[in-house]
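Structure provided below as structure tokens; questions to follow.
Omission of a single protein chain aside, the complex is shown with its protein chains in their original locations.
As written, the chain order gives the labels A and B, with residue 1 at the start of each chain.
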Amino acid sequence: MKGKREIGLLVVLVVLIAACSFAKPIFLDPRNINSILLWMPLLLVAAVGQFPVIVARGIDISTGSIVGLSAISVGLLVKASPTIPVPMLFIAGGMVGLILGCLNGLIIAFGKVPAVVATIGTLTAFRGLTFVVSKGDQIDSTAIPQSLTSLANQGINIGNVTISWLLFIGFVLAILAFFASNRLQFYRNIFAFGSNPDAAFLRGISPKTVELICYCASGSLAGVAGTMYLARFGFANPGSAGQGFELIVIAAVAIGGVKITGGSGSIVGVFLGCALLSCINVALTVLGIDADWQLLVYGATILIALIIDSVSQRRKATA
Amino acid sequence: MIRISSILALGALLLVGCNSGASNETSTSTTPSSTESGAKLKVVFIPKNTGNPYFKPLGAGIEEASKELGFDYQEQGPATGDATSQLPIIKDQIQRKVDVIILAANSPDALNEVLDDAKAKGIVVVTVDSDLEKNESHRDVGVMATDTSKIGPAQIELLGREMNYEGEFAILSATTDSPNQNAWIAHMMTTLKDPKYSKMKLVETVYGNDEPQKSSTEMEALMTKHPNLKGVLSPTSVGLAAAAQVLENSGMYPGGKKAANGGIHLTGLSTPNQLKKFVANGVITAFQLWSPKDMGSLAAYLGTAAKSKKIELKSGTEVDGPKGTKVKLNDKGVVFAGDLVTFDKANIDKFDF
Partner (left out) sequence: MKRPELIPAILTILVVAFFWKISPDFRDVNYLLANTTIFAETGLLAIGLTLIIISGNIDLSVGSSLVLTSCLVAKFTNDGTPIFVSVLMALIIGTLLGTINGLLITVGKLPSFLVTLATMALYRGAAQAMMGPASAKVPQPLKGIDRSDFHGLPYPFIIFVICALIVGLILHRMILGRWLFGIGTNKEAAHYTGFPVNRATISAFAITGFLIGISALLMDSRLGVARHDLAKGIELDAITIVVAGGTAIAGGKGTMIGTVLSWLLIYFVKTGMGVNNLKAEYQLTIIGIILVLSVFSQQIADRFSTNRQRKTTKIEAR
């Protein structure tokens, strides 16, 4: 039963790729596959962070601003000391995200402010902070070292397809999250809390701890995604870095089968959701859909995905 | 609930009641804006959005002029560049009784009404960089960087020279609505009809919405869809910066590891600082821009001179410019601040904006 949702997603993914390749054979071109693969790392990492939050019946709408603030912060850091080794940049991004996520967690768990409200508030607050920190200036490509941006184009080559180091990092984090969600007792607590907070409380699972940790995780992974942002684009602008990102992340997680009401879902589903969204986003451009029609098609696709999901859930329930 | 609503109703009545009384109070604001008394003029610059590196030198130009000409300068930009984001800001400036508004318009027409309000209150409205296409009557003068009709041909020539005037190329623009990009692209199309460029073929125009992610995806898609692509033109700095990174990653620039038949030539419009790295390592050979600073100072000069009645901004006339120059307003009321500058390895380090 657990695998059914994921199998369904895999089928949809395959059908989508098949349909697109049929319409435009160029869809399977290695360069296009590379393009899809480059979409994934940022989305995957942030989605893996959003996953525990949603399982715990919360939501993190501030992800985009955390990515932006972290990208700018890391950019400023590398501008000040250009010789910092790349792994440190990822750690720095993660730390910035951790602090921001912790702030979210404190407001939500201890301040008892509902997650939707708190993270909408921090969405704007963090974005404002990004401008303050960067003094309104963009971090230009001259400041970003080759060692960082090369992560986006170098990697393991399978034929002409490149599994970039960036994607690799994404995979590794996702795999770690997968094992954590299956093996770690604490993660099981998150699931328990999400299914039934009262029962979990009576079992001794502290809601405050669960929530705090979830938002810290979401924040720090979004922070890591911020560093990946710098690697992928080579520059960061305080206004546009990460803008709107949270909605794509939440869509990916939701399509991945994670119930917005909490308590269920899997990392595999999240992974497939990310893959699906990446394909859709690239398909929109490659299939030559008129620029003015892309938003409409995107919205319709998400809606159809949700409806299919709902219908299949109901079939499952009555079966 | 009844109690609170009656308090509110009382409050509303009070407001209506003292409404006529209060209107006199406001005309005695603390800073007399009358120029005859010799008080400093208030100039405000409203860029398309904050954090946009392109508007920094523009603002710097206005600021420099403020020191020379002696006016008060403030910059107030919206957080996002959408069509009506500047509207509340313009309203605020009217309330603040500024004398000159210098505006880089986010929309050709959504601001018509509020700009008319500004003009009715005696505020001089100067557009910079992005004009109110087809709605020019709602502003007093437009200071554009350089003759719009020259940008298209210059860009095509720049790309053509690199491509040896033959092969497939594509355009990566900003949003589908962006008035300046669309005007330049229209001129590019006309230029392409010239026999000199007959062997160059425009295969596609795509829109990156001035977003890094979308621009990158569009650039990658271009390279995939058109295996014989020889050139890409991006007349927007966000698109050009994103495309440059994509091109560098792919190794398909001229001289790069995966360059096929000479590689893909990338050029467009951008500020030098955003592309220094790419010119240094050969991903981009050359690109163009004008001087936003000159645009800013000229706009400031014309705006303040018009307000203090030293000149009259009429279309099709010539007026006195700064430092004894003469500037010509064309029949649409547009003044051109300067010429296109081409940046390449030889000169790029001289610039810092």
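The rule we apply is simple: a contact is a pair of C-beta atoms (placed from the backbone, for glycine too) under 8 Å apart; a residue touches a chain by one contact, two chains touch by 3 or more.
These figures come from a predicted structure and were not determined experimentally.
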- Using the definition of touch stated at the top, determine which of B:Lys40, B:Arg96, B:Lys119 or B:Lys332 touches the missing chain. B:Arg96
- Message: Can you say which of B:Asp109, B:Glu166 or B:Asp339 touches the chain missing from this structure?
- Response: B:Asp109
- Note on the structure: Only one of A:Leu230, A:Ile250, A:Ile267 or A:Ala283 touches the unshown chain, namely A:Ile250
- Query: Touching the missing chain, which residues of chain B?
  - Reply: 1, 4-5, 8, 12, 15-16, 18-20, 22-23, 25-26, 29-30, 44, 50-51, 74, 76-80, 82-85, 87-89, 91-92, 95-97, 107-110, 112-113, 175-178, 182
- Query: Going by the touch rule given at the top, which residues of chain A touch the chain that is not shown?
  - Reply: 59, 107, 111-114, 116-118, 120-125, 127-132, 136, 197-198, 201, 207, 238, 247, 250-251, 254, 260-261, 290, 292-300, 302-303, 306-307, 310, 314
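Quick note on the criterion: only the chains that are shown with their structure count from here on.
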- Query: Which positions of chain A touch chain B when the two form their complex?
  - Reply: 24, 26, 29, 31-32, 34-35, 38-39, 127, 131, 134, 136-138, 140-142, 144, 149, 152-153, 232-235, 237-241, 243, 281-282, 285-286, 288, 291-292
- Message: Under the definition above, what is the set of chain B residues touching chain A in their complex?
- Response: 49-53, 56, 79-80, 176, 206-207, 210-213, 216-218, 220-221, 223-225, 238, 241-242, 244-245, 248-251, 273-278
